[in-house]
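Not every chain of the complex is shown here; the ones you see sit where they belong.
The chains carry the letters A and B, assigned in the order they are written, with residues numbered from 1 in each.
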């Protein structure tokens, strides 16, 4: 039961996060292309953040699938992840004001980095609770992809103050890295994930 | 399980989309009819978009009912559909500012067209995953209604720049086309959908 409500609550929070981001796209005053164009960076940031939140939802879905039971510690580790994801609309909105501004682009990376850290912690708490020999521990494994992402985020945060566009490119790179279906997992969990 | 969370998450996102659209109806400054009247086009757009999102929820509901299991590819095809639906409040808000403005009316059609395309893709991904001889493949069939809708949207997008009101009429036509209960499906799925 615990797992059911944890999933339902996470689904609810992530559904609201992914949807209120679009409120940052304010209806333009005019009805022509000139009025619409300034929204281009806002739209692009929205697409990227939508994909990121989608990736987290997918990964959360996969990880929780293998979970048998949850503890109070798991609930808090999960809330910690949701906290950082809830900041995505804010940093998306700020970064979209000027895609070349160093600080907003760096802060976008900080939130992605912290979301990645909190996801990693959630995985550790779950593994500790299920035991190192559980199928969950086996499936989560070393999570090299997650650790690589953290490293790239850290790089992008630093680079934002030197080559801002390169940071943006790194964020897109990580998204693409996750977006490409992980054939290995798909094979491990055939037909049931 | 996968299916349960995919449905729950989609329900959450669609519930937020359909509800935040109403936020576009800003509370009027005055308390008389003169203050209320300017909201008439906003209200009409809201009604149309509410029906469209309702149609998508109903169709999603019907299609997923026949689904047995989901893959990572299905999750992304579903997120792709939710992405385009999440833009409905924005284009509704823009179009409602002036129901005769060509570009907003055309963009409204673009979002409906892309939502239709992404729904079509989701159906194909599901059929590919379940096999061409599955009951799901049989139920979805050729989806002539979906393809006809795509054609009408494309027509409406082009016409928006010539006869804007005709485009609006076409959007209403498609909504009516879907709103009229599909007796055939109802008969195929008696008492269980």
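Note that in this section a contact is a pair of C-beta atoms (placed from the backbone, for glycine too) under 8 Å apart; a residue touches a chain by one contact, two chains touch by 3 or more.
Quantities reported herein were computed from a predicted structural model and do not represent experimental measurements.
Novice: Taking the 2 displayed chains as part of a homomeric complex, how many copies does that complex include in this file?
Specialist: 4
Just so it is clear, only the chains that are shown with their structure count from here on.
Novice: Rounded to the nearest 5 degrees, what is the angle of the rotation relating the C-alpha atoms of chain A to those of chain B?
Specialist: Answer in degrees: 90, to the nearest 5.
Novice: Averaged over CA atoms, how far is the centre of chain A from the centre of chain B? Could you give it in whole Å?
Specialist: Distance between chain centres: 26 Å.
Novice: Inside the complex, what are the residues of chain B that reach chain A?
Specialist: Going through chain B, the ones touching chain A are 1-2, 5-6, 8-9, 12-13, 15-17, 20, 23-24, 69-73, 75-76, 79, 82-83, 86-87, 89-90, 93-94, 97-98, 101-104, 107.
Novice: Mind pulling up the chain A residues that touch chain B in the complex?
Specialist: 7-8, 11-12, 14-16, 18-20, 22-23, 25, 27-28, 31-33, 36, 47, 50, 54, 57-58, 61-62, 65, 179, 181-182, 185-186, 191-193
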